[in-house]
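Only one protein chain is missing; all other protein chains are in place.
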């Protein structure tokens, strides 16, 4: 019963290979000779697109115009490179050049930045004598410029490329990025609940002799999100330690906060920057799409990133995954309506209602944070000591972490609506508590 | 939601009428002679049930044990009858006797209370010379005891009965309660969005010559929620004005707040009670299930109260609506799995995750409110004048309204998870703002 299908499919030889591609073929154009349909759509990531909240905006922030309108974001980032420059977020085709041209590089950045912005795997292997993880662990101490030059010199100066997600022999989906593999293994070894990743639960029930290997243990459905989880995640990336995904306590906002709080760098509790006005030790959040998605109903239901961001499209007699990765709102019929048989207008209205609520809560949290900063300033002016200010500044850290977590996440909370609202509710509460602490110093 | 599964079965097994039932037949036992299956399940509402958050608890509050553990609830209600007694919420069979025995009646209550606790329609008609609305409008000035006696004397001392939801001739679903009809007409006449009630949109597009009539204009699917919306709603019920459902600005929390803020009673801005400690003019929220449901994804998708709380049960070859109205979590296979083809354990885990998040936010908001009350007390002790306290007390009103809205709602936010989290986030923010205002008076 099994083998008749098997035979038929084999006979059909799904694709004709015109050129050979290997682990070192990072130029997507080469792969495009074998898989022109996927390549054609991949190239369209160079087109610019825009939705209300999507397709634009600084990576860790709100749409550019918003920043002018909402100065609280800028003030929140005072002391960090991110307050220097926000560029429009764009399609995958631009990831390397956008990074190279950001003015944030006017401050020295670590080589870790390259992990998610180029087809870097052959370079990691070269640095690690064949072992990519060893190689990666050497790059955080290199300067961005140094590693960037190496990538270009070795001929791998491309954006995320086919080889980053596909096995060149079988074309199977896979993950390559060492930081992801280390991160997901930490997660597997913890006992944090993982409703969105059942294969970890299965692995946990086994002998645990070999570490959880996403390329072996994960289901195909899970791989359709893991491929994106290689980059669309919260991280720490600086010269202090190798690129780290904070998943040892689970994929939640709270879990990551715990991990950062327990991390020490040079004997000090970890922080990304000291706030220029208040002096608080701030945690910066970056695009936790994978993490927020994992807390939502879609993830629990097995709906993967690729389902919405790379839906199948009909191309002649066959169907292919749309490699024009972009906002699903530009593509509602294929991205949503296969599962939700409701009119496009209603789907957009649902998304808008979800995003609007989170946007309003974000603004509310921002206002609270500004009041906290004002109160701290007043207390300082009145002579409060750093010791006295500590409780207020701890609360600033907590509040900003939560606010930024959702501001930096790129779906305006769509990926997990209630969870996003919960996080923003906590943010406002902590910011106000901080304001109260600062005010108390005036008595 | 009638279209999913054909209701052929009904056609196959038409009922035989053994006794005649009329508009005045309020005794369910009489109807039970014709429709024994429904009556049998109806009677089971006398059985006691319990889930983590459901099936128990005071009507506007949290489970009883919780109140002991969370004294903030009691403190929040100081000055109101609700701080006197909470009884276990129970099934429909008890609605009249539970009301009659609550110690809240030690304070004088209005006849309006009877609207939702007895088969009162014949009494309204008698009082209004055939017009139930006219009749109802006479009852708020009557005392509870007076009207209650009248109901019993006329032989209608029953809990919600068949005739309240069914037309005795056709058995069609219908609404009878005047306060609901007035409320839904106000809603229709406003221009508030009603994503969950499309028939209002359709009516709005018409000539509007005759008022929106739920019994004529609503779809059958909508009627399956309207029947419950007669009682499971926020209200104002006292001798000051007729029983009112605050829907003139839409079914949202914010819309109701606006209406109460604009309402005047005896020349004063409306409030339910003055907080005993702070003196704030407080709005009390009561079981806004219908309203919160209307803001959720289920409502937008056309999923009605009866779909989850009165699911069809197979009875041999035919299907009957389970009139044992209770928590759907006691009945997951029929209440949820007809639509969600996933294991029961996963369904319960999803509900638990949603309820837990809202529960935590509720506690957070409660803590913030207690801090506000403390700060107000300190300010008072330090000699703050009522005039000075006003901003803090206004914020208390806003915060409590939001907290209570979700505390009084009986699904621990399940009916609209993100909306519930949003409301609670705002509650904490306002409570802390109030604390700040009070603290400022100490400077």
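Lettered A and B in written order, each chain numbered from 1.
Basically, contacts are C-beta pairs under 8 Å (C-beta built on N, C-alpha and C of every residue); 3 or more make two chains touch, one makes a residue touch a chain.
Criterion: contacts and distances are computed from a predicted model.
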Candidate names "Nucleoside ABC transporter membrane protein", "PTS system, D-glucosaminate-specific IIC component", "3-oxoadipate CoA-transferase subunit A" or "Cytochrome c-type protein"; UniProt protein name, chain not shown: "Cytochrome c-type protein"
Contacting the left-out chain in the complete assembly, out of B:51, B:263, B:301 or B:356: B:301
For the chain left off this view, which of B:164, B:222 or B:322 is in contact with it? B:222
Of the listed residues A:192, A:320 or A:442, which contacts the missing chain in the full complex? A:320
May I ask which residue of B:143, B:238 or B:337 touches the chain that does not appear here? B:337
Residue-wise, where is chain B in contact with the chain that is not depicted? 1-8, 10-11, 14, 167, 170-172, 195-199, 202, 219-222, 299-302, 314, 317, 333-334, 337-341
Residues on chain A that touch the omitted chain in the whole complex? 1-6, 8-10, 12-15, 170-172, 219-221, 302, 307, 312, 314, 317-321, 338-343, 346
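Criterion: only the chains that are shown with their structure count from here on.
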In angstrom, rounded to a whole number, how far apart do the mean CA points of chain A and chain B lie? 42
Chain B-touching residues of chain A, taken from the complex the two chains share: 195, 297, 300-301, 342, 346, 349-350, 353-354, 357-358, 360-361, 364, 368, 371, 417-422, 424-426, 428-429, 432-433, 435-436, 439-440, 442-443
